[in-house]
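Apart from one protein chain that is not included, each protein chain of the complex appears where it belongs.
Here the chain labels run A and B in written order, and each chain numbers its own residues starting at 1.
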Amino acid sequence: MIEYIFSLIIITSIWTLLAQSYNLSFGLTGLFNLGHIIFYGIGAYTAAILNTRYGIGFFPNLIFAALVSGAFAAFFGLLTLRLSGHYLAIATLGAAMIATVVATNWVSLTNGPLGIRGIEEPEFFGKIIQADSLEFVVLMLIIVVFCNFLLYKIFNSPFGRIQRAIKDDEIAVRAVGKNTFAAKSWSLILSAAFAGIAGCLYTHYRLFLDPSIFALPEIIILILMVVVGGRGNFKGAILGTILVIIIGELPRFIGFPDNIIGATRNLLFAALLIGTMFTRPQGLFTFFTEKE
Amino acid sequence: MKNFTIGLILGILVVFGYQQLNYNPSVNSSEAIVIGGIAPLTGDAASLGIQTQEISNMRVEEVNKEGGINGRNLEIIWEDGKCTPGEASRAAQKLIGIDKVSVILGGVCSGETLGATPITERNKVILFSPISTSPEVTHAGDFVFRSAPSDSTQGMVLADYANKHFKRVGLISENTDYALGVANVFEEIFEGEIVREDYLSTESDFKTRITKLKNEKLDALIINPQSPPKYEIILKQLQEQNWKTPFLVNEVAAGNAESSIKFKDFLVKNKTVGANFIVPESDELNDVLQKYEAKHGKKVEYLNYTGTSYDGINILIHALSQVENISDTESIRDELYAIKDFPGLLGKVSMDENGDVNITYTLFEFNGEEFIPISE
Partner (left out) sequence: MLKIQELSKKFGGVHAVEKFSFEIKPNHITGLIGPNGAGKTTAFNLITNFLPRDKGEVFYKEELIKKSSAYKLVKKGIARTFQQIRIFPELTVKENLLLAMSHDYDNWWNSFGNIDENLEEERIMELLKEVNLEKYLEEKAGNLSYGQSKLLEILRVVATNADLILLDEPAAGVNPTMLRIVEKLILGLKEKGKTLLVIEHNMPFLMGISDEIIVMESGKFLCQDLPEKVQKDPKVLEAYLGG
């Protein structure tokens, strides 16, 4: 029983990091990036490949995952950040779809649809940290809290201020002398790097990875978490994640018959999104930071 | 607004907590033996997942009527694996953490089985898949078993035949979990030359690929699609280009004669041999099929997998009946490894040292109406 609770905590904390990373580019800067899941998947695959093929461990993988995802975002940003909102949305969505195809077909790199199995758990000075153990929970929480702390610093820095200004009016930001292209690029790169770290955490937890990590339904849940919490709202992203996960687990526990759990979950998510849009579109948890 | 949200969160916690308290994870009392089940109940693979669930439940009902396992009823708690490793591992975690099962019947998709394995192995929980055929499952774990043959044996059987008859073959193969498994093993075992064309599931125009293969002076063509409709498209385009070599086809083609009948003259003229594992005709089989039709008002959709599901649940029940304490998974495991010549719908079933069954694919030749076994 306790292990199940641990697993919920671990999954929730990974999602929190992923949502917060998305909150940076989508929420704070207002980049209409619908393909954020790519960075998560690239981080996950980087860790999986480096571990199973070259024996690279969990801790170095955190850095590698961040670097590879970030580098990919830099390249991706060069191609797409000059596009305006709607086009950016379509381009990023298309990229997410392509990612699935690439992961499935670049078999020599990713083992294709068969997936990569046998990924190792984190090792700390010779001791293996088992998934769903207390040590693992602690490790995850430390990493996630630390990353969130860094993101918090970023949100509240002059860099963060530029991002918020870009979200308001990018042309005006250029008019006060800022290189908005570089600013947006860095927002995307940092956002991707943290998503990559989340992907690495996932890989070394689930220990099996296949192209389904790029699946589009996950992107919708991610958007839901950030929008419900309040775009650009740091605390909101965390609370939004927890709320969405709890609502997702409800049908299973209220004892709905198995074959409609999936549909019920989707209905609840839809209701949550519509409810948020109608009653409080700036996010359900924004009152925590507004001065009332 | 603040109050509303606090109220909402508290409300959710109350419902959650209340359900937890009232949720009786049928902890294995002296009353029932509870095992877990993971199958795709929603999504693309749902038809196979639901059939698996139905066959298993049907058999369990029967067994319980006859006195259960050593006097105790058997119960399966099913979870939706959605044919993805992420969902399957969550399902496994829930079944093990909350329902406290020590045996899980599942997954159906190989991704489900492979996704659940790290959790079941860590907890020494038996994972018995009645359907997964990926070669990756063979070495997935000590407590992992299955009653369906590995796709690698399909590749093996086709390669053995090819080794005896052909020096240089073409291989047109779909890029999916299942077909890749077959193709990779074929390539490993076949000793001659292969010209390989892997195509995406989204492709439907193979004319260029076929033309390229035509110029390669091949002795035979291996056709390895994921689904019957794709198989038919490929055959049509081969026929249009007047293809003239023998064909070796996979189970998707050989298991479904209807598709081949549409091209019967073409296939017979070129000589077509396919791999399949079949459920032999028997009274027991007909019995099961009739019972299913009576209960669900329709025929089974997947005949092969009916056999593997039925045998799978029976083997599991047998192993469970041999141990005193069903939490003693090490004993259950030993019982499973010891399965030898178990009377199943698929024939005399035995487990090998990896937890794979000895059922293998065999070869059949298409005679214009059906695929009949060949003696090699």
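Here is the rule we go by: contacts are C-beta pairs under 8 Å (C-beta built on N, C-alpha and C of every residue); 3 or more make two chains touch, one makes a residue touch a chain.
Nothing here was measured: the structure is a model prediction, and the numbers come from that model.
Across the complete structure, the visible chains that the omitted chain touches are A.
Checked against the full complex, the one of A:148, A:180 or A:241 touching the unshown chain is A:180. Contact with the omitted chain, checked across A:172, A:216 or A:263, is made by A:172. The chain not shown here touches subunit A at positions 153-154, 156-159, 161-162, 164-165, 167-169, 171-180, 182, 186.
Rule of thumb we're sticking to: only the chains that are shown with their structure count from here on.
One finds 33 Å separating the Cα centroids of subunit A and subunit B. Across the complex, subunit B meets subunit A through its residues 1-2, 5, 9, 12, 15-16, 19-20, 23, 41-43, 50, 78-80, 82, 84-86, 89-90, 93-94, 96-98, 100, 110-111, 114-115, 117-119, 122, 134-136, 140, 175-177, 180-181, 198, 200.
Listing the residues of subunit A that touch subunit B in their complex gives 1-5, 7, 11, 101, 104-105, 107, 112-115, 117, 130-132, 206-210, 212-213, 215, 243, 246-247, 249-250, 252-255, 258-259, 261-263, 280, 284-285, 287.
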